[in-house]
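Submitted below is the structure of interest, expressed as structure tokens.
Here the complex is missing one protein chain, while the rest keep their positions.
Here is subunit A:
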Amino acid sequence: MSRTGAPPSKITAHSTSIICQDTDLRGDITISEGCVVHPKATILALGGAIVIEKNCVIEEGTIIVNRNTGIMSMGDNNHFMVGCRVEAISVGNWNTFQPRSTVSSNIIITDHCTFSAGTTLLPSPTLQEGEVETIPPYTVIYGVNSERRKWDGTGQSTEQNLREKHIEYLREIVPK
């Protein structure tokens, strides 16, 4: 199987972000302030660049891939839990990707969405070739069939508070 050479790695990381050893980062990646990348995370900017905004948490086993030529931007305060796989074109703020969730490409994710454990998000079957589906804010993808429903936002400020405290704590104790 022929393989084109790996893109030259150009990683720009803010000084307050923490990237553990043993991560696999390839291509043009920008990591903003406050982010925490756990060991064994994989970020591949194969096609285009990936920009990760501030205070994101990327846990073990996550795979963030950009095969399109455009820039893939991840918003702030997202939490990519263990084993998730994200190929979406762009991701908003305050989203949660629970363990082993999968988001395919052709999708734009807005803010405050939750992708439950083990779910797979594909665009709706009526989508035309080359079109992109936008997931509205406050959507929850859940269950074995990856259904969608809307979250009424209860507990949002507790969640946000938890997330902020979580990331502060991680920055202190994670091995650099």
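Throughout what follows, contacts are C-beta pairs under 8 Å (C-beta built on N, C-alpha and C of every residue); 3 or more make two chains touch, one makes a residue touch a chain; residues count from 1.
Here is the rule we use: contacts and distances are computed from a predicted model.
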Checklist outcome for this item: Name check vs UniProt for the chain missing from the figure, options "Translation initiation factor eIF2B subunit gamma", "DNA primase", "Protein transport protein SEC23" or "Dynactin subunit 5", returns "Dynactin subunit 5"
Next on the checklist: With the missing chain put back, one of A:46, A:82, A:122 or A:140 would touch it. Which one?
Outcome noted: A:82
Checklist entry - Which listed residue (A:47, A:118 or A:137) would be found touching the missing chain in the intact complex? => result A:118
Checklist outcome for this item: For subunit A, residues touching the missing partner are 22, 39-40, 60-61, 82-83, 99-100, 117-118, 143-144, 161-162, 165-166, 168-169, 173-175
